[in-house]
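What follows is a short report on a single structure.
As you look at this complex, bear in mind that one protein chain is not there, while each of the others sits in place.
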Amino acid sequence: MGILEVKNVGKRFGGLQALSNVNLSIAENTVHALIGPNGAGKSTLLNCLVGKLIPDTGSVMFDGQSVLGRTPYEINQMGISRVFQTPEIFGDLTVMENMMIPCLAKRDGVFKLNALRTLGRDAEIRDKAEQMLIDMNMIEKREMHSASMSRGDKRRLEIGMCLAQEPRLLLLDEPTAGMARADTNNTIDLLKQIKAERDITIAIIEHDMHVVFSLAERITVLAQGTPLVEDVPEKIKGHPKVREAYLGESAAAA
Amino acid sequence: FTNAPTGGSVTLGFNVPQSGPYADEGADELRAFQLAVEHLNGDGDGGMLQTFSSKVLEGNGILGKKVEYVTGDTQTKSDAARASAKSMIEKDGAIMISGGSSSGVAVAVQGLCQEAGVIFMSGLTHSNDTTGKDKKANGFRHFFNAYMSGAALAPVLAKNYGTDRKAYHLTADYTWGWTQEESIKAATEALGWTTVNTVRTPLAATDFSSYITPILQTDADVLILNHYGGNMVNSLTQAVQFGLRDKVVNGKQFEIVVPLYSRLMARGAGENVKGIYGSTNWHWSLQDEGTKAFVKSFGTKYGFPPSQAAHTCYVQTLLYADAVARAKSFNPCDVGAALEGYEFDGLGNGKTLYRAADHQCFKDVLVVRGKENPQSEFDLLEVVEVTPVDQVTYAPDHPMFAGGSLGACNPGA
Amino acid sequence: MDAIILQILNGLDKGSAYALIALGLTLIFGTLGVVNFAHGALFMIGAFCAVTLNKILNLSFETLDPTRTDFLGNPLKVKTPYVESWFGPDVGAAIIDWSVPLAILFSIPVMIAIGFIMERGLIKHFYRRPHADQILVTFGLAIVLQELIKHYFGANQIATPAPDAFRGSFDFGAMLGLDPNVIIYPYWRLVYFAFAAVIIGGVFAFLQFTTFGMVVRAGMADRETVGLLGINIDRRFTIMFGIAAAVAGMAGVMYAPINSPNYHMGMDFLVLSFVVVVVGGMGSLPGAVLAGFLLGVLESFASMNAIKSLIPGIDQIIIYVAAIIILLMRPRGLMGRKGVMED
Amino acid sequence: MLGLGKKDFILLGIVAALVLLAPFILNPFPADSALAQFNAGYPDLMQRFMIFGIFAVGFNILFGLTGYLSFGHAAFLGVGSYSAVWMFKLLSMNVIPAIILSVVVAGLFALLIGFISLRRSGIYFSILTLAFAQMSFNLAYSVLTPLTNGETGLQLTLEDPRILGVSQTAAGGIPVTNLFGMEMRETTTLTLGGWAFQFNNGYYLCGALLLLAFYISIRIFRSPFGLMLRAVKSNQTRLNYTGLNTKPYTLAAFVISGMYAGLAGGLLASMDPLAGAERMQWTASGEVVLMTILGGAGTLIGPVLGAGFIKYFENIFSKINDNVLHSWFHILPDSIENAVIWVVEHFVGSGWHLTLGLLFMLVVTFLPGGLVQGGQKIGRLFRRRDAAAKATQSTPAE
Partner (left out) sequence: MNTRADFSKGHNLAETAPAFLSVWNMESYYGESYIVQNVSFNVHEGEILALLGRNGAGKTSTLRSIARMNAPQVMKGEIWLDHQPLHRMTSYQAAQAGIGLVPEDRSIIPGLTVEENIKLAQIAPPIGWSIDRLYDLFPRLGERRMQEGVTLSGGEQQMLAIARALARDIKVLLLDEPYEGLAPVIVDEIEKTLRVIKEQGITTILVEQNAVRALELADRAVILDTGSVVYDGSAAEVLANEELRAEYLAI
């Protein structure tokens, strides 16, 4: 029994069956990669997990509880955090402020009317946010206006924000897209390290096979809204169908 | 007492609408105030000072003190008007406040003056409440009121349109509208008219079509528009557009009545006012000496004849100055006492009494009609009847005015 | 029954006024995304185009008539309009009589010019600014325009009658074979209705059958990218502004005989027109028109005596009640597009 | 100090000093000089500065932080005023219960309206709040007259059944509002040479409450709650996916700012016991929007400046008439005097709106961040000049 159990999930957009009969089980404390051609329904599946979309059919269980019908913030408070395909950060705030928000959300829950407390004196939150920035190698940017960062930096910040919540399940939608190779490697290392340090399950969507093969313990290949195969990385690499439909020659060679 | 004048001058506060829909009326009031100050200080031709029955004013200011004035914008909002009046009292040391172009503002500022201990000589305010349930010891009204309009108008209407009429009222939905509706209804019903319906229209309405078409469905043969300002212009124009005046109901020609006329605003309705009856406090075409003197000095200075609002403001200023001079004191209580029960003449409306019981002036009321062949752009109304004062006088405890009390005069700190 | 037919007529007529104002507003507000508090002022200036033309046509020379006197007892100055002396009294009088329809022609270039100047001189700096800043600047502009008009024309309303030919009412009842003189409706209001239909149709056709509409919509969503595609979006925004101003202006001209213009009339319509546009849904022209008619009809019905006596004061608030209900039931108004001014 | 950072504490200190010394600062010209017209140091206007300052500071908590533009905030001010006047009529002339009631009632009203309106965002939210406020105004103006006294506004009368207190004073007047016996309208005048400085009890009460309101607003800005509000403005999606429910945050901000408005309304009534329906009209709601943007939305002090600016124009510029102009320019030769006056009179007296409109346009065009930004620009100019001066001084040393 995995921490996340997706059963028979289907989702339709008008005339398009974006997902059909998706069954997926992600075991606790593993890194599970979702790959597949563009438009296969990977992001749609993720959206169904975090409450952005409600699937037409099927069920989604996280740690034995259904997530369907819950709002995004409730699902997040259950322990699922998500990084978006295009960075979603608080562009008007500084990097440090961005980082403090998930820390507060972790500590104070969905809502707390702490209107007369001074944030600047909240050492617990500040330390935690700073530590996270250090981990993300962004501490020197702490006072920067986050909207004016380059895109790779925005993405790193967003990953950091999700990690700061200490989620039990982290969903990453192409976390390293647009990241420089060096930072990609850093991110891989960071994820590995976090993985080693605490109990965390990671589901990752990625087109960069370098990342996928460095991190994933299991891979599901999605095509046209249904899982094609699910296996360990080595098997996937050599799978002829996957090679043809997705990897192509160059990536498979890499 | 508050703001006792110490130096060689005394300051009056003229609080008029400078913005909003009544700004033109406010501007005319201001002209009249300036003229009055000029005359009090002995400049110009003296205007009505020559015709005024009281002769204590000598053209050397008030009690020898030069008259100065400050102005402010009421914005036709009670809040803004009070703020403006307060600044006159607190900052400029005004000892009398006058002006205003709506009853809400008049009542609000009157209340303020009562509390602050200065005299309020109201400008254009027609609601019964100003000297009815909201009357104040420190407040005085020269202008006539809704009851008087009804009392003056009803007989003329009966004479011209007969006593067997069915009236339909459209009434602006606020206090003034209601008191006018009540007054006109009572006066016309007393003469045998019946009231088919009274319908309240929102103050903000500009298109009255949906209130006018239902009239077509009834057997009403007279439409009474208890509207003022923009409401009046629009409802009248639109009622005429809908062909109401061309209608024949119950074998009678359909008629429209606008109980309170304002010449300034009637212009906005253009041709549509022709032949329509209403009442007014004063009109420049009157031929008494006071009127002639006032029209002459106003017209010479500004190039056009004064409005009724201008007249009332001018007169109020003179009356205040006169009362001070007769009381030989600026103390509001003394001034009030001098005004109470004071009878005078020569200020354009014939013999007039400032009744002590409610501080309301009693004088003849004019019934006017939209003129068929105007000679000029100012010549919109003709006076069809001057209703004598007796006919419009009522008891101080008349139910339409009951409910308030003057209280004690307040001389302030 | 008659009452209901009449109220429907009223509603449609009111609705056409609302729709026309909302149409102009939505071109700027719903399409260009500028919260234009000066829109009411444009409407008002349109109405004053009619007043101005009337004044121009009435420009007169004065002769003294010693037989009559003015209010001060001086000889009366008699004014004869130049047009009457040029074209003869009959033709001249007819021209003056037709000043409101003529003002439509007069207003189009005037309003387009005003729209261009306003956009080029002021608004274009505010496309990228927060809505709040747009409110402040256009509100300031509205006040300035209003005060200028007040200064030259005074605060009172100015009678601006429709041509004599349109006086009186059309008798629907007689036409339909019912009782005469019951279902009657003024000619001018019918003209207004038809006029609104033509203008609304024209604007729709222009935006529908040319790619102009699509480009402007795209430009509003993402100016930068549209520029990348080689399109000069600024010019199109200016044109759009000109059209919107002209629509507002023509609406004003035609409304002048119904509602004698004064400097304040724009502000009176402003709130209402925003409500109409938003209820219609941001970014949707058909929505604005639909909402205009819907609210017009609702308002008319709410002012029926039967309904008023049931719920006192309902006619004062019906528009707002309807707006609240519609916005709560439909998140983006009647036909709003997603993402337009939702944040 | 007081749980504030150094900068904030200094800011609060400056505001406190300004409030305390306002009777002097606002009265720079001797009472009988020609420029006395520009003095604003009389009780009513100073009270208004404070009261509308409170209103704008509260509005800024909602708008400046969350970006939700309410176009119906005047409704809360109006409701606050009505509650206070009723309290005076029925209970006592002491301002404390009146103010408490107005804050509470305004808060409840805001809770109701906010709960419904906050289901939408952006312009849809604005129009919902506008609709509620206009409904309140229209009803208050006509149908609810028994409760609001309609057009005239709710006033005290000699017949009010005051439970704790008298209906009439011994002298036959209406009792005045007070704070435990200290009359709000009582003013002490200090005459120094040609100057007359007025110290008014009511003003200092308003001033104290403004300071309190301002202090709370600083605390909110610096609190985790404030950060969340700014996050709402920045990116609601991210907030939702970070496990935070935006609705209670925005609703709390809405209610808090509604309570500020209620406080302002209650104070207005306490200074001058009248509550007019126009206080709820959309123009009044628009005014607070303008105050906030004009001063600088999202800044701490901006709204107070904006409020002062607009109220100053409304009360001072509108009172400059021909007569005053002539007294200013009478030294000029007649023809020039008339020409100058002809130009100037467009902008003052009945033309004050024109000036205000022009200033709105100028400020927002050239100072996108409002008056606060203007202040910063000037500040920077000085600092730069300082720096430049230092730089030139230090060059020879190298």
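A, B, C and D are the chain letters, set down in written order, and residue numbers restart from 1 in every chain.
In this text, contacts are C-beta pairs under 8 Å (C-beta built on N, C-alpha and C of every residue); 3 or more make two chains touch, one makes a residue touch a chain.
These numbers come from a predicted model, not from an experiment.
For the omitted chain, the shown partners it touches in the full complex are A, C. Only one of A:96, A:110, A:149 or A:216 touches the absent chain when the whole complex is considered: A:149. Of the listed residues C:3, C:155 or C:233, the one in contact with the hidden chain in the full complex is C:233. Among C:55, C:79, C:167 or C:217, only C:217 touches the chain that is left out of the view. Contact between chain A and the absent chain runs through residues 13, 16, 36-40, 42-43, 85-86, 148-153, 174, 177-185, 207-209, 245-252. On the side of chain C, the interface with the absent chain consists of residues 211, 214-215, 217-218, 221-222, 224-233, 283, 337-340, using the contact rule stated above.
One rule holds in what follows: only the chains that are shown with their structure count from here on.
Under the contact definition stated at the top, the chains bordering both chain B and chain C are D.
Compared with chain A, the chain whose C-alpha mean position is the greatest distance off is B. When each chain is reduced to the mean of its CA atoms, the one lying nearest the mean of all protein CA atoms is D. Chain A and chain D have Cα centroids separated by 47 Å.
Inter-chain centre distance (chain B to chain D, centres taken as mean C-alpha positions): 35 Å. Within chain D, residues 138, 142-143, 353 each touch two or more of the remaining chains. Among the residues of chain B, those in touch with two or more other chains are 23, 27, 173, 200, 202, 204. Counting only pairs that meet the touch rule, the chains in contact are A-D, B-C, B-D, C-D.
The residues of chain D lying in touch with chain B in their complex are 39, 42-45, 48, 138, 141-143, 145, 149-153, 155-158, 168, 171-174, 176, 185, 187, 198, 272, 274, 276, 278-279, 314-315, 318-319, 321-323, 349-350, 352-353. Those residues of chain B whose C-beta lies close enough to touch chain C in the complex are 20-25, 27, 173, 197, 199-202, 204, 206-207, 209-211, 213-214, 216-217, 230, 233-234, 237-238, 241-243, 246-247, 264-265, 267-272, 284-285, 295-296, 299-300, 304-305, 375-376, 378-379. Within the complex, the chain D residues that touch chain C are 63, 67, 69, 116, 119-124, 126-128, 130-132, 134-135, 138-139, 142-143, 236, 282, 286, 289-290, 292-294, 297, 346, 351, 353-354, 356-361, 363-365, 368.
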